[in-house]
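A short write-up of the structure that comes next.
What you see is the complex with one protein chain gone and the rest in place.
Right, chain A next:
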């Protein structure tokens, strides 16, 4: 797909959160029965509990890190808390899922108050099993810096969904 039609680019995930990368590992995120594909809208009530995350690859000895952030915190028009870290799981063996990894930062349910937020899942390949230290706080996390700090390189997969407060009108005037 031409770079400028990639949903991650059009939705500004590549730009605001990530640098351009090539997908190489499958990443499947499922909330209850709903698969997350780029740009779907989910309600807070649908994402209260952590999703099922299945990753691809072929070698069980290769480990991956999963990051979930909200780049539009607290509001997309003034994201001064960008990025808000919702979940951080490391040491996920290839072909398995997040439940097989180390939860460094536990899952926090998205609860956007203002505007329509993007919630981004990013998968990185680790060089080996490694100790990752949780940041002191969730806000103002920087995925790029985090990847550099732990030598994770460019992402191998990413997906995002949109979410607004439960009673939101979708930005439409009612």
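FYI, a residue touches a chain if its C-beta (ideal position, glycine included) is under 8 Å from a C-beta of that chain, and two chains touch if they have at least 3 such contacts; residues count from 1.
Here, contacts and distances are computed from a predicted model.
J.: If you had to name the missing chain as UniProt does, which of "Pre-rRNA-processing protein RIX1 N-terminal domain-containing protein", "Translation initiation factor eIF2B subunit beta", "Proteasome subunit alpha type" or "BZIP domain-containing protein" would it be?
T.: The record names the chain that does not appear here as "BZIP domain-containing protein".
J.: Among A:57, A:76 or A:155, which residue is in touch with the absent chain?
T.: The single option touching the absent chain is A:76.
J.: Provide the residue numbers of chain A that touch the chain removed from this figure.
T.: Touching the chain left out of view, chain A contributes residues 1, 5-8, 10-12, 37-40, 76-78, 80, 116, 162, 171.
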